[in-house]
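Every protein chain except one is present and positioned as in the full complex.
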Amino acid sequence: MKPAIFDYFRATSLEHACELLSTHGDDAKILAGGQSLIAAMNYRLARPQVLIDISNIDNPNQITDETTGVRVKATTTQAFAEHDPVLRRRLPVLADAIRHIAHFQIRNKGTVGGSIVNADPASELPAMSLLLDAEYEIQSASNKQIMPAEDFFITYMTTALQSDEVLVSILFQEPPKNSGWGLHEVARRAGDFALVGSAAVIALDVDDKCSYARVVLFGVASTPVRAKEVEDAIVGQVCSNKFFEQAARKVSEVVDAESDVHVTDEYRGNVAEVLTIRALADALGRAKAAS
Amino acid sequence: MVDKKKISLNVNGVTYDKEIEPRTLLSDFLRHHLDLTGTHVGCEHGICGSCTILMEGLPVRSCLTFALQAEGKAIETIESLDTDGELSSLQNAFWENQGLQCGFCTPGILMSMKAFLKDNPKPSRDEIREALSGNLCRCTGYHDIVDSVVAAAEAALSSGSAEQA
Amino acid sequence: MRKPIEIAGVTKHIGVPRKRSEDPQILMGQAKYVDDIKLPGTLEIAFFRSTHAHARIKNLQLDGAKQHPNCLHIFTNEEFSAGATTFFPNTLGTLHPVLLPFLAHGKVRYVGEIIAAVVAPSRYIAEDIVDLIEVEYETLPAYNDVEDAMQPDATLIHEDLESNIYYADAFSNGDVDKAFAEADLVVSEKIKTGRTSAAPMETRGVMATWGWDETLTVWSSTQMPYPLRTSIAVNLGVPEQTIRVVAPTVGGGFGQKAHFFPEEFILPWIAKEIKQPVKWIEDRREHLLSAAHAKQCTIYMDIAFKKDGTMVGMKIKNIGDSGAYSQYPWSGLIESVAANNGAPGAFTVPNISFETVVCLTNKMSTGAYRGIGWSAGCYAREMVMTKAARLLNLDIVDIYRKNFIRHDEFPYTTATNQTYDSGDYHKVLEKCLEMSDYINTKKQPRSTEDGKLKGVGVAFFVEQTNWGSRSAAESGFPATMHDTTTVEMDPTGKVTIRSGQFSHGQGLKTTLAQVAAETLGVPFEDIVVLDGDTATGAYGMGTFASRSAVIGGGSVIRAATDVRNKLLTIAAHVMEANAADLEIDEGKIYVKGSPDRSMTVAEIAYITYYDRFARPDEDEVEPTLIATRHYDPPAAYANGAHAVHIELDPLTGKVEIKRVVAVEDCGNMINPKVVDGQMRGGAGQGLGMGLLESLDYDESGQLKNASFMDFLIPNATTLPDIECAHIVTPSPYTEGGFKGAGEAAMLSVHIALSNALADALSAYDGPLVPMVTPIGPQQVMDLINNTNQPEAR
Partner (left out) sequence: MKLEGTADFIYEPTDVWTALHDIDVLTKTIPGCTSMVPDGEGGYLVAVSLGVAAIKGDYEGKVRVTDVEFPHHYVLDGEGSGTPGYINMKVSCHLDAVERGTLMRWNCDAEVGGLIAGIGGRVLTGVSKYMAKQFFKALNDEMKDVFAPKQIESTEG
């Protein structure tokens, strides 16, 4: 199908985009990479009256090395981020996650910010934001704010971003130095949306007890979810794969999955547990190698 | 009716200046405004890959790009691969190895593989399959396409320059 | 008149893996598909389609849409009330022609049915106008499952029928009850195969223009241009000779584009009505909603075994899901009728009874897709055999070897009266087992260190190919199915093949030229094949059902032999030699034994046209170098085997395909590279059907996955390399000893996949054998946890 009629404005910068948003208000939608938005518009499901194109602002791709982590400009393409040496060194789990997003042709145009604002609970970047305590720099014509990722995702494809606000950049915070990471997802084909996914970061103290744990699940609720109960069960304990099998049972506290054409909600709950064990096992392996 | 917007861009070395409706997809712009019908449209939701073209050297879906987003950019389509009817070594490798049957997916595959081979001059069969996973083909079962990409990589290496592709 | 050239095995042009002459144009982006053809002033069409699965149209509101400044026309059943009438002989017992009105008439029966056609300057604008059309529906109960629609109290989908079953038939051969009474083991299962779509990369497309000279030209992405031309003539009342149908380059069809769709009549009617060219290019959502679906059957399969694995009896009830209409020209019978007639497969099972039912549902109509009903029918048989093997403590291979037709028993007539011409099934199976290392793999442990389970599966098929009148009849479709070809040599000795076939990916422009070059003795480069355009071809049924190499090739051999014999007769006169002593090779005619006494084909051709003094007297020998021959051979049955290695993650149900081996015996091969392509493409589609593909409707008849995001076909990482091998047992019945090879994998590779899954799960007690397709992660976990399996009665 072909998209419905809309008016088009090309922003030269994110500030310019905010001005345009404030004049057009609710009818306007930001066009970044467009990989989800244009697909929905071609399907005539999404029919914004006004599109504000930020894909051609001056130097859209920007990744900066900061003390607590890596700041990624929202208009940075997923492919640019995937291959960025700083990001790969400081946040290997994020680089690995991006490689699971669709195909390289999509990642060449899809942006890090666009995927986060689209807020599909089964996509990788919203989940990575929770895993890495991301902070979102949000701007409108009148003000600027920093919002932790935890407060950003409301429900399916719905975020706290107001209609006159733009996501400017994302600060992904680096986990403790000697931490290890694991990421497992089940998708029916390479490049498909994850049916279920689990990511973990753990760090060990001097006598092999867990000093830091983050476990995030995606595809199992209306937003990505942090499995705090699993984290609490691990911190302070000596970790082993056997131990993880027990701790991972607590994912059921946060799983609130739906069924679709591919698998049932029950499948998603069971497999979330399996993938969490595998993610934690990988994280433990890497943490031991790192310390 | 929203008024038309001006667009100027370079496709296969030629600069075009046109006026179009903002909602015109880049795929439709190339095929119906510039009569470059080599790029094909198979789904219009970014999955099948038949519409893949190069924008500033990067393979992207022209069905998930509005023509206006390509303002001032350099676009390459399948019509740019041969030189006056002389197939490139990439195209020739597909001919030698029957890397196509109905040919509808072929343009998207050739443009994707041209970019892929430039960044990965010596790919393994699994790496080629991973790179091809964004281009669906219903006729070949992919085996002969992978053979063709292997042959193209070897041809490019032996002729000394990946640009030859 | 010399006997047609005997072609045995590999010769100068046959059995040669030539590069395809059609490829350069495609590779340069110059090949023209329907949407690439430009006519000045072409208007575009978008359809207003039903969003309800079963409803009366109470009130269709077009005023809002007609006020749109660019709305040129909106047509409904009021203006165009024609409907498809079949001209295929309707001799199939109780078949009721529940044929589709081109534009919905008062009632809609599936989501996607066309209610109105909007004509506008562009597709974009046409869709804006479609959005302004409003309609009030009076909803009726919708049926998603055949076993609900079959109930006596079910609401009738077609009020003029007594029930939603529009075809039922039964057959029995041998003493089935006695066989079952004396059996050591009877396995009874209910098998449910998923609904899928061929989903070629090019969706459908039609363009039509009405000339000042009252002629109608129709471009369509069809597999059968000539029958479409006749059907347009019949249904629009336009003299056939004023109609030209052009199938330009077509982007894959696989049987789905071998139908007559409403759009292929609506557009020509509109072009004639408004005297302007119109075009409709189907989008992917429309395609998944309203291009023929396939493969969905509910099968009750009972097989009786002796302890040693011998199959003594089969009882089958196959309920085909026809969808809302009888998809013209094959009808919903294409699934269960074909499946039941192919029930015996490669086996000598003597006592068979089957019941065939075709039932309407409120979903898109079912049509032909590669392997038609055999895909589901063979799957049902083989899954029951796999379970029996486990219960009898045998390997499925033992049951194959025990029940195979032996190579000295051909020609062999099966219990369902199909006559297999030739084959060596044991030899082909052993080749597949050896190439796939099946026997050793079975001995190794299933589980790997990283917690996966390994499995290997095998399957064997007999594929009825070259659909001529007799093979169609043998599979339950008594339709006339021959083909014709014209071979013409021009004064410069160049040859034109006017074919009734139409290549949409099969490389016929190359393979038919190879056959002509071999028969005529002229260089391959001197031959051009014209197919797909009714102005330049010869009347033929088109390309589907693995028929083109055999019937297309066979009619080329016959027509080319007539031209060769005429050429030799004239050359004998001119060279004062005896025609029997003359040979032709690479365009040179010479006397056997004295190659210097020779002339070129071009010289003889020129004399034939331009030198009445040198050529024989016109009354004795017509000075023409043209021949048209038809060809309608008996069925030729190809065969082969597939082996599939998988790795299963038992905790997520994810199946990874590690190795695929395909062995094929399709008699002599014209171009082995093209045959390999068919084997690999078929394996890709078969594995997609077995692992991923399912069009899912909810209970109210809404299609839940009408996009490539959720209707999944294999991509390059789903499939491994497909290792091919050939065994050649020529057909004694066909010209050149050819057999078809197009559909093979769709009767076998998905069976080998499910066999491999059963093998991987042999560690569990069960035996766990899948009785559904596809075997996605959910289905695999259901099998392991034994939840919601299709329970036999």
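Read from first to last, the chains carry the letters A, B and C; within each, the first residue is number 1.
What we mean here is this: contacts are C-beta pairs under 8 Å (C-beta built on N, C-alpha and C of every residue); 3 or more make two chains touch, one makes a residue touch a chain.
Values in this document were obtained by computation on a predicted structure and should not be read as measured data.
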Chains on display which the left-out chain touches in the complete complex: A, C
Touch with the omitted chain, as defined above, among A:M41, A:A81 or A:I234: A:M41
From A:T23, A:T64 or A:T158, residue that would touch the chain that is not displayed: A:T158
Of A:K29, A:K250 or A:R278, the residue in touch with the unshown chain: A:K29
Residues of subunit A (touch criterion as defined above) contacting the omitted chain: 29, 37, 40-41, 43-48, 118-119, 121, 155-158, 222, 258-261
Residue numbers in subunit C that touch the chain omitted from display: 51-52, 111, 131, 139, 285, 288-289, 698, 700, 702-707, 709-710
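In this text, only the chains that are shown with their structure count from here on.
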Between subunit B and subunit C, centroid-to-centroid distance (C-alpha), Å: 30
Centre-to-centre distance between subunit C and subunit A (centres being mean Cα positions), rounded to whole Å: 44
Multi-chain contact residues (two or more partners), subunit C: 124, 283, 707, 709, 714-715, 717
Junction residues of subunit A, two or more chains touched: 1-5, 39, 43, 189-191
Residue numbers on subunit A that touch subunit C, as the complex places them: 1-5, 39, 43-44, 186, 188-193, 195, 260-264, 267, 270-271, 274-275
Contacting residues of subunit C [partner subunit B, same complex]: 19-20, 22-24, 26-33, 35-36, 38, 69, 124, 198-203, 249-252, 254, 283-284, 504-507, 673-674, 676-677, 680-685, 707-709, 713-717, 719, 721-722
Subunit B residues touching subunit C - in the complex, by the definition given at the top: 1, 21, 23-24, 31, 35-45, 47-48, 50, 77-79, 81-82, 85, 87, 91, 94-96, 98, 100-107, 110, 125, 128-130, 132-146
